[in-house]
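Below: one structure, written as structure tokens.
Only a single protein chain was left out; the remaining protein chains are all shown in position.
Then we have chain A:
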């Protein structure tokens, strides 16, 4: 198994750093999946009372000027690694104004992802900072748990308001209640609601717009004004919002109520398609 990549463009480096910061805010450990065309950050956190899972996909071409990998085998040309997300974001932080960044899989007494940053220096010699991030290679048997989540057809799908605004609203709400109700309809209306014994606070967002329906099979006869609602843990939502440092081209959220009555809220941020299922 081999992996080697190089980023030389400042903007790409910056973007990659911000993504890793976002991941670091969401989870302590994450899985990095390396395939010939893509890099994925995956988090699977199945808790009893509604866990969070996250799937983030990057097209490697958009970031790396050089990218070589050899996966586990020819048929399974992928690499799955588990690492502490903070290590990666800290390593990348060094690279803020770097000339180049190289990242590769190495085995220096323990398997690690070596991030090597070439810094600008006043003198003629280069200054290099190297970070060896310890990793665990995930055996092939466990790969099936880390596949791209199936995005089921939602009942309601809506574009989110400016995330910064949403974040400040949710932050204030966190002080009052630990659970939040997210309601949305196909008419571009989104409500964030908290209810306690003493008080009920709702923030209404209007004219948000809905993305076109994915498939014909979703109930056409649904009243567009009818709200689909989902109860979620406010802290998880805040974690997601706080981590958003990448300015998305679109952010949307989908409600889904499946047959067993289980409700899912899917938040999708598109610059790199980050799915977060709450």
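Following the convention adopted for this analysis, a residue touches a chain if its C-beta (ideal position, glycine included) is under 8 Å from a C-beta of that chain, and two chains touch if they have at least 3 such contacts; residues count from 1.
Convention: contacts and distances are computed from a predicted model.
With the options "RCC1-like G exchanging factor-like protein", "Histidine-containing phosphotransfer protein", "Nuclear pore complex protein Nup85" or "Cell cycle checkpoint control protein" in hand, the undepicted chain maps to the protein name "Cell cycle checkpoint control protein" (source: UniProt).
Touch with the chain omitted from the figure is made, among A:25, A:90, A:167 or A:231, by A:90.
Among A:36, A:134, A:211 or A:224, the one in contact with the hidden chain is A:134.
The hidden chain makes contact, of the residues A:18, A:33 or A:102, with A:102.
In the complete complex, the residue from A:4, A:38 or A:235 that touches the missing chain is A:4.
Even with one chain removed from view, chain A keeps its contact list with that chain: residues 1-4, 72, 84, 87, 90-91, 94, 102, 104-112, 116-119, 121-134, 136-142.
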